[in-house]
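Heads up, one of the protein chains got dropped from this complex, but the rest are sitting where they should.
Then we have subunit A:
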């Protein structure tokens, strides 16, 4: 089988630098998380409990029953719907994550590789919530959207999966709308100053 090359979704679209308001500290710092493993997991009918036990044994995480994260060593599992999860890993890069999940969860879940299929954009900084509020109809106040919280919704009418990792907000978009999202982000964050860094 031929292997696919991992490519940045924003290569040639986004350049590092300062955008919008130039003076003072940037309100938002954006970076693309590249070369990470992404996969979806869908429980096979009647195997939900076995799947939860297998994930706990193999990855040290208890699959969340709602929109939220469970983090084991190296892999984050995010609830995206009933019986469905999105897995994210830096240590199991690119397709290695889906290969590993498919092997360890054989017969219990259907696993699909999504690495390079999504653009993962990390937003940090004091004004992230103010920027997201311009396009996302969700309450991100830390009292209701704490560390590890997750939601599938739309940002600027583009389908997005959002989760909180510490003080950072990670956004997964289909890579085909990466450029459109960048256009939205650049406009929405201009008033606060946007700093784009490339490294994750």
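Operating definition for what follows: contacts are C-beta pairs under 8 Å (C-beta built on N, C-alpha and C of every residue); 3 or more make two chains touch, one makes a residue touch a chain; residues count from 1.
Simple rule for what comes next: contacts and distances are computed from a predicted model.
Remark: of the listed names "Sarcosine oxidase subunit delta", "Peptidase M16 C-terminal domain-containing protein", "ABC transporter permease" or "ABC-2 type transport system ATP-binding protein", the one matching the undisplayed chain in UniProt is "Sarcosine oxidase subunit delta".
Considering A:14, A:36 or A:80, the position touching the chain not shown turns out to be A:80 (whole complex). Of the listed residues A:8, A:153, A:180 or A:198, the one in contact with the hidden chain in the full complex is A:153. The set of subunit A residues touching the chain not shown comprises 66-67, 79-84, 137, 151-154, 159.
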